[in-house]
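Before any comments, here is the structure.
Removed from the display is one protein chain of the complex; every other protein chain stays in position.
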Amino acid sequence: MASAATNRTGITKSRLETFSDGVLAIVITLLVIEIRPPEVGAGETLAEALWDHWPSYLAYFLAFAQIGVIWLNHHRLFDQVRSVDGPLLLLNLNLLMWIALIPFPTAVVADNLQEGGASAETAVALFSGLLVINAISFTGLYAWITHDARLVHELPPRDVVRAARIRFGIGLGFYSLAFAISFAAPYVALVMHALSAGYYAFDQATLQSSPAD
Amino acid sequence: MASAATNRTGITKSRLETFSDGVLAIVITLLVIEIRPPEVGAGETLAEALWDHWPSYLAYFLAFAQIGVIWLNHHRLFDQVRSVDGPLLLLNLNLLMWIALIPFPTAVVADNLQEGGASAETAVALFSGLLVINAISFTGLYAWITHDARLVHELPPRDVVRAARIRFGIGLGFYSLAFAISFAAPYVALVMHALSAGYYAFDQATLQSSPAD
Amino acid sequence: MASAATNRTGITKSRLETFSDGVLAIVITLLVIEIRPPEVGAGETLAEALWDHWPSYLAYFLAFAQIGVIWLNHHRLFDQVRSVDGPLLLLNLNLLMWIALIPFPTAVVADNLQEGGASAETAVALFSGLLVINAISFTGLYAWITHDARLVHELPPRDVVRAARIRFGIGLGFYSLAFAISFAAPYVALVMHALSAGYYAFDQATLQSSPAD
Partner (left out) sequence: MASAATNRTGITKSRLETFSDGVLAIVITLLVIEIRPPEVGAGETLAEALWDHWPSYLAYFLAFAQIGVIWLNHHRLFDQVRSVDGPLLLLNLNLLMWIALIPFPTAVVADNLQEGGASAETAVALFSGLLVINAISFTGLYAWITHDARLVHELPPRDVVRAARIRFGIGLGFYSLAFAISFAAPYVALVMHALSAGYYAFDQATLQSSPAD
């Protein structure tokens, strides 16, 4: 049943997807453990202490949205994939390595946003910078998958690939811009991240239904 | 095999279920890490210190029951789904975002219930409020899935849908009532959450067996 | 494809197994986060600080072995299951609720075993007591599944069921004995837990190979 070629790689597409989905489900769920129950100070109510932690909630929603968008795009990409080779495995592991890091800058933003000044800028720049690296890693994966016809069911038409590349370039440029802006106006950068997630969400929302497999 | 329509969305029903199940399994299991081993004070035995932490255990069981019930209902709902579209993906991600938050108010209840007064009320209101948002998110998902015949195997008969909507309305009303009561009588609200989980459990227990797939 | 009966329960056997496997995989992996890197005191080497934490490692291995054994037995049981009904769903969720708690007494044992005296006894009794509850929950699940022929591929022969019930009784008695002994000789109780895991492991090791599905 298993051909010699399968035996050589040993990882099939469905296993790669299962493992990637597992990592994505875990990392998106782990975000919550960075939101700690507040210590209530003297002369403070619990409600006030909870309000004071708003950057934790903001960071949770922003990071959840980014990881959700990565999950949507990851599946959409792999839907076209027919077979798996060594570089694809490594490029996918590389992407997962950067995705799995997201809870760390999320917690740094939660801890430092209220400080303002250089602390807030550094925290948001760390978050934005990691998203830039994620965008680069995703682009690398896409480029490898579509660089010739071996790995896909059917190589998309040349103009579709070109459109996708332009799209990836714009995404990458947008994240890079948010990274640069983090050093001057961290809140603007956070709004940009919310907008990028909203854009991808709107993009998905306009898709038509697909039959269940 | 994969039609053009499938390629456009890229997420099939089974993958959506697998991802949702992953998030639910993780969040229900993460609840335990909010129960910390107690620090034993001077002149106190470990047994006493363990008893003192009863709100942690209570919060664990209540949250576990609520997430368990969400899992049961989520599967029951998706059993009827035939195909997946963009808004369904987003409504499901939205639901998961609120489910994944549950360990946070669970920990806040565990930390503050014994304080009594405003602290206990605020903590239970936070927990109850999140359950209200979960109920709204679930209702939104149900409404989208059943709003026309495109996404389901077979649109349930009109009276079944009407009965389900009444049921959702009652559930939402019950959670909202528990939320309101939290501000006056937090223990009553917690009893209401236990009752709602018990109701759904009894409801499931009366179901007949289904053949394995 | 989905019969009316399936629609009524909405959870099929394979989804129940996937969810259960997810919870078991997560809880067995979460055990490690209870082992904290040691604080190195003044005039102490890191190696000494690491040795001092031996109860953490012992607790990790004991808990891992118990959860591993539960996973083996859970799969062995569900291999006979043909269909799923409401009570089975609830009995399985009940079992998962107690399994998911295991990291908590594991951490309590790790923190208190070296104290000796009442602290060690209480900690080990908590761990042993949870295993008793797990054994009861597992026995309840088994009893429901085999109480008539509706849920299984084929009801095992009467003497096989009787042998299994005796076996469950012995297991339950052994865990209960370990619980009782915890209050007098906690280390003896821990040795009993190691022995029970070893017994199940030996029991599995004598099984013959089965074809891949």
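In this document, chain identifiers A, B and C correspond to the written order of the chains, with residue numbering beginning at 1 in each.
The rule is short, and it goes like this: a contact is a pair of C-beta atoms (placed from the backbone, for glycine too) under 8 Å apart; a residue touches a chain by one contact, two chains touch by 3 or more.
Note that this is a predicted model, so its numbers are computed, not measured.
Considering all chains of the complex, which shown ones does the missing chain contact?
Hidden chain, whole complex, touched shown chains: A, C.
So which of A:Asn112, A:Ser128, A:Thr146 or A:Ser182 would be touching the chain we can't see?
Selected residue, touching the omitted chain: A:Asn112.
Any idea which of C:Leu72, C:Leu172 or C:Ala185 touches the chain not displayed?
Final answer for the missing-chain contact: C:Leu72.
For a quick check of understanding: of A:Leu89, A:Ile133, A:Val161 or A:Ala185, which residue touches the chain that isn't displayed?
Per the contact definition at the top, the residue touching the missing chain is A:Leu89.
Which of these, A:Leu58, A:Val81 or A:Leu177, touches the one chain of the complex that we don't see?
A:Val81
Would you write out the residues of chain C that touch the absent chain, in ascending order?
That gives, for chain C, the contact residues 17-18, 21-22, 24-26, 28-33, 35-38, 40, 45-47, 50, 60-61, 64, 68, 71-72, 75-80, 153, 201, 204-213.
At which residues does chain A meet the chain that is not included here?
The list for chain A reads 1-3, 5-15, 18-19, 22-23, 26-27, 30, 33, 81-90, 93, 96-97, 100-104, 107-108, 110-112, 115, 118-119, 122-123, 126, 150-151.
In this section, only the chains that are shown with their structure count from here on.
By how many degrees does chain B turn when fitted onto chain C using C-alpha atoms, rounded in steps of 5?
Value: 90 degrees, nearest 5.
Based only on mean CA positions, could you tell me how far chain B sits from chain C in angstrom?
Their C-alpha centroids are separated by 25 Å.
Quick one: report the Å distance separating chain A from chain C, using the average Cα coordinate of each chain.
35
If you look at chain C, which of its residues touch at least two other chains?
In chain C, nothing touches at least two other chains.
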